[in-house]
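Every protein chain but one is kept in place in this view of the complex.
Letters are used for the chains, namely A and B, taken in the order the chains are written, and counting of residues starts over at 1 for each.
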Amino acid sequence: MREVAVIGVGLTKFGDRWEAGIKDLAAEAGLAALEDAKIISSEIEALYGGIMSSGRFTDQEHFAALLADQIGLKHISAVRVENACASGGSAFRLGYMAVASGMHDIVVVGGVEKMTDVTVNEATTALGGAGDQEWELSQGITFPGLYALMARRHMHDYGTTQEQLASVAVKNHGNALANKYAQFHRKITIDDVMKSKMIADPLKLLDCSSICDGAAAVVLAPMEIAKKYTDTPIKVAGSAQVGDTLRLASRDSLTGIAATRIAADKALAQAGVERKDIDLAEVHDCFTIAEVMGVEDLGFYNKGEAAKAIAEGETMIDGKLPVNTSGGLKGCGHPVGATGVKQVVEVVEQLRGDAGARQVNGAEIGLTHNVGGSGATVVVHVFRRAD
Amino acid sequence: MERGVAKTWRSANARYNLTGVQCTNCKTAYFPPRMVCAKCGRDTKMVEKKFSGRGVIYSYTRIFVPPHDFTEEAPYTVAIIRLEEGPLVEGHLVDGKKPEIGASVRAVFRRMYTEGSEGLIHYHFKFEIV
Partner (left out) sequence: MSGILGYGVYIPAYRIKTEEIARVWQDDASSIEGSLHMKEKSVPGNDEDTATISVEAARRAVYHSGIDPKEIGAVYVGSESHPYAVKPTATIVAEAIEAGNDLTAADLEFACKAGTAAIQMAMGLVDSGMIKYGVAVGSDTSQGRPGDALEYTASAGGGAFVIGKRKEEVIAEILKTVSYTSDTPDFWRREGASFPSHGGRFTGDPSYFRHIANATTMLLDATGTTPKDFAYAVFHQPNGKFPLAVAKQLGFTEEQVRPGLITPLIGNTYSGCSLIGLAAVLDIARPGDKILVTSFGSGAGSDSFAIEVTPNIESKRQRLVRVSDAINRNKVYVDYAMYLKHRNSIRKW
């Protein structure tokens, strides 16, 4: 296998992008990444696009071919990848494998979701398809509902409090203040979270990531030619993807996501790094409880100990382990297919030292953690500076 | 959303009567029914298994923002129940009684949702706190 580097990244502003359709969003991020990589279009051999449900959200299927055309890529191999909220991470891993295997040299990975062209009920229905439609969604169990069931049991087993969960949202909204691409630029308090509208008890509106629009893209190249394009290639040091049952109730535990633990072990082993070496992590915080379980399952904290540590500031940008410096899904918004790729963009910017006010000093090694559904797909990547 | 009628009809026995399957080898009971034992794989047979409907609440939530089909029902309470035969199963809690983890429940028969004023009415097991 060849070593693979990220040589270019691009993002759109996340949020209510009323003026932009799905093509506009995808092209905006894709072109930004090509520009960043200073690459000639004819050099690109393949595109992998992570999109959860362009069909439900915009009635457009067959999206990868459309996107390739929109960013001026003619006659290339273009594949749409769907793994619910892990679509972006899964697409990135396929792009990585395509380059690592030697099948392709230059590959573009994109992620996009245009979610605001349907009503909230319709979006809730589409997102519910990330769980088991036949037994969960058909009984009206929404996606927030699944995480609420996990949160309730976590609170019961470990004494996790709603205020501790709220501290995840407060931290991530705080980080998003310094990210111009984030949907939210508003400082919030624990009280704001606690008083926000109930969505699925105990999860309130500000415990949930938003339904919004956005796109992200990166360009991958074999390490041996990466320096041709950039002075700061970022190496994909470890890549793992692990599955589990789609249906939450089919699993042994509701207080964690087993696939996260296994994926982290594999990706770290491939990268040859230990947990203590990680300088920052983008952790899948689709709900506040998801970040709590995420840092526990990734092995940064013992089960039941993360919520308290987060509330005490250990995962702030200047803390022991900075988590979601971008603002996470909470602060940036969660255009589903874009999220996994946006996490990569953030880690690359941090490792390049380009993160501005969000910069983690001396960051050398970063990790991304992208979850599909209630944990049926988990993708973990480890990145390190290669200059 | 309008859709074909066969979608819930094909699993009516499971939805009405909480009928699942059991592995003939390791005796693990499953709901919903599945073709292959998660522990023994393809080397064993699965047979029909009727659950008693008795169990305890393992977790619960109250859903305020529903999917499309449930706009008339919201808000409603759903739980994950630990059935006395072993498996966890998701289901609604009925009649507004305050749920608690560990509370005993029994299965009842209720309406799940209706497809508008002219479409099908879908019935399902739910759980009552006893």
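Here is the rule we go by: a contact is a pair of C-beta atoms (placed from the backbone, for glycine too) under 8 Å apart; a residue touches a chain by one contact, two chains touch by 3 or more.
Computed from a prediction, not measured in an experiment: that's the story for all the values here.
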Touch partners, limited to displayed chains, of the chain removed from view: B
Touching residues on chain B - with respect to the absent chain: 12-13, 16-17, 50, 72-73, 92, 94-97, 108-112, 121, 123, 126
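We take it that only the chains that are shown with their structure count from here on.
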Chain A residues touching chain B - in the complex, by the definition given at the top: 120-122, 124-125, 128, 134-142, 144-145, 148-153, 156, 197-203, 248-250, 254
In the complex with chain A, residue positions of chain B that touch it: 1, 8, 11, 32, 38, 58-71, 73-74, 76, 78-80, 87-92, 101, 112-113, 124
